[in-house]
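Only a single protein chain was left out; the remaining protein chains are all shown in position.
As written, the chains take the letters A and B, and residue 1 is the first residue of each chain.
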Amino acid sequence: MTLTSYKYADTIHRCFRCGYCKFPTNWADVNNCPAYARFRMETYSCGGRLWLIRAWLSNEIEWTDHLAKIMYTCTACKNCEEKCPLRFNVDIMNMITAVKGEMVERGLIPSQVKDFLENIQRQGNPYGKARAKRGEWTEGIEIPKYKGQDFLYYVGCVGSYDTRAQETARTLGKVLTKAGVSFGVLGGEENCDGNEVNALGEETLFEMMAEENVTQFKELGVQKIVTLSPHSYNTFKNDYPLHDGNFEVFHYTQALRDLIQGERLDVSRGLNTRVAYHDPCFLGRWNGEYDAPRMILNAIPGIELVELEKNRAGALCCGGGGGNFYTDFLGGSESSPARIRAREAYDTGANILAVACPNCMTMLEDAVKAEGLEDKIDVKDISEIVVEATGIA
Amino acid sequence: MYELKFNENECLSCVTCDCLTKCQYMDIDKDTARTEISKIINGEDSFVLHNCVTCYACEEYCEKGNHPFYLIVERQEELDIPPLPKPLIRRGIQTGIPFRGEPDIYEAKEPALCMGVFSDLLYLIQGKLFDGLSLISMDPRKMFHYFCQLMYLHYARTSVIKERLPKIIETIAKHNATEIVFFHDECYGTYASYAPAVGIEVPFKPVHLFEYLYNRLNELKDEIKPLNLKVAYQRPCSSRLCSDKHHFVSDIFNLIGVENVKREYVDENGLCCGGTIQGQRREGSRLRAADVQQRNIDDMVNAGTEVCVFNCPACFNTLAALVNRRGIRPVFMSDLCRLAIGEEPAGWR
Partner (left out) sequence: MDHVKEALAVIVGEEHVSTEPEELYIYSYDLGTTEPRRPDYAVAPRTTEEVRRIVELANQEKIPIVPLGGGLSLAGLAVPLQGGIALDLKRMDTIIEVSEKARYAVVECGVSQGQLTAYLEKNHPNLMHSEPGAPPQATIAGNVAIHGQGDLAQPYGFNSDMVNGLEVVLPTGEVCKFGSCAVGANWYTQHPLPDVGLFLGWAGTTGIITKVSLKLYPRKKIQGVGQFVVEDEELIPEIIYRITHTEAAHDVVAFSQAIPPFASGLHHITINLSADSEKELDFKMELIFDDTLGEYIRSGDGGFLGFNRGLQRPQISKTADWRKGGGFEYVGAIMPVETYPQCYRRGREISERHDIPYTVLGRVIGMSHAMMFSWTYAFNRADLETIRQAREALHETDDLALELGGTIWKPGIYGQKLVLERIDPNTLKLMKKVKQLLDPNGIMNPGNWEVS
């Protein structure tokens, strides 16, 4: 592909590389682009990436493994788009996804990304674990199958297959049951939502997945969906309508907030502890939801909610997006964004680092261990905090 | 060219000379008023032309609708006695120049709402009150194609208004709406008062925003929950050009259950926000503006005001931070109405 057939050929040159994309809202450091935080070379910042895209597409540089890796270290956290002061900023995420798409089409992708996509195609999850095992997370608890209830409780790949995240999937199920919500899960019949596939640029595969899911949901009569993961929330809410999938979509923190405020969930038992909340990118910057999780935590007696220095639109990504929770391009160093975040959480003096995303959960829990902080701070999902505050067994 | 429809005889035979005797910024008795009005009519210099703060109020005070303020502004220009320094005038005139390409002309279904040069405030136009409205002037880059120009009354430049306004009207008319609600009170005043006063044809019917809001609130009456707030209304200068619509302020307040606090500077006695006064040439203008603002806000505070309701974005830009510092919440009228029907207003910070 030459520059002329690239969708953003008209605007790709507009990046000035001024560097605003590296910063959080309060400029506390230059480490708010997770890839730049990890590698600290200009090429890994958003500006560097955009200049390299232009250079590749106008044949000033050739494709290499290294170029591909630079592109795929982008976790799609949207910090850059949020901070860029120039008017073309609305297209930044799309510009990077479009070039990833080009690389996918030509087979010019890192092997880890190739594995990710092939695993999804074959087994419906990026881990490559057997499709048949997808529903195993429901074993041992009573959780209804979806048969037309009010809500489809959609779990996603990480919640279905990662051991730690499975715990949160089960916990949330218990909370919803306790609150008397009419819901059901798809279990083994659930398919990957495709959010990461989309972020990795595999447009065709994503389209197929979205259409299949939309068909399945419609056949089952799904109207409302509550998701465990903000990644699922994002794609169902923003991408699926373009594939004829118009559902009322909630992230579970929005549902729990409503249940607590509507007095259908009693958190009065409380929990005496100091909590810091980490804003997940696909709930926060991508969808503007910063308040629901905080309202839940503030509603629980005994919780002292402290803010991480970089919070809300300035939050540092855990480094798990864009498939990186699997491809792990940003791991292996104390400069890994997850480890930086773990240290930032520790600095607040909190006992618990609260998360609202299974990707963040796995990334940050590993990071806390790598930092040797597992005796000092626990990583917990909000549903797990709520379960303690309600006294549900 | 367009000439101000001013009736000299009406003026000379006026018994009260309310236009000048009621002026809040100059202390003028009836005899002095007579003398000065004659001078102004004859195109002679008068202290009134030098000391007028351009608050527009005399347009309302004149019971004969004889446009005393528009006349003052014409004379100021003719005699080169502008209230503002030359660089501010030039800046103002240049501000109105559109420079980011031509506007997107499309068919606007009715009801239509025109944002004028306040496309940046599009975020206020949400919710049930504005459901189904077709919007004109949504793009901040093109908004000066929809600029009503009436601001230049503060600059002694009716020549600029007369020169540019026909084209603006033409652009708006291209959207093919016959009835248009205007977001900014001053736009409404342009099309309902100024244009007819100088003989510029307006091919659409202007609708006052507050009239629109009042009617819409009535349609949604079942959803209104009384707000029980103590409010003060900041009456903008442009409201003097359409005083027949001023009653909608109380009408709306009554409908949504807010108390319009009893204070001194209300209705005919309302005070200008001071935004244009602070830059005027006359000695002491900066402090004069500060004094006007202080009296206005002290008045609000003493009456127990909780919320200051704004009509005009220029008043808002001038006063919102000031009222806020005195513990009063600033809000646009439309946002207050949204609150009344249980919505979360965009500007409710």
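The criterion applied here is as follows: a contact is a pair of C-beta atoms (placed from the backbone, for glycine too) under 8 Å apart; a residue touches a chain by one contact, two chains touch by 3 or more.
All values reported here derive from a predicted model rather than from experimental measurement.
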Identified contact with the non-displayed chain, of B:L84, B:M143, B:V181 or B:L319: B:L84
Chain A residues that touch the omitted chain in the full complex: 11, 13-20, 22-23, 26-30, 39-43, 48, 51-52, 55, 60-62, 64, 66-67, 70, 85-88, 309, 333
Interface with the unshown chain - residue positions in chain B: 82, 84-88, 90-92, 94-95, 97, 99, 278-279, 281, 283-287, 321
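Note that in this section only the chains that are shown with their structure count from here on.
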Chain A-chain B separation of Cα centroids, rounded to whole Å: 49
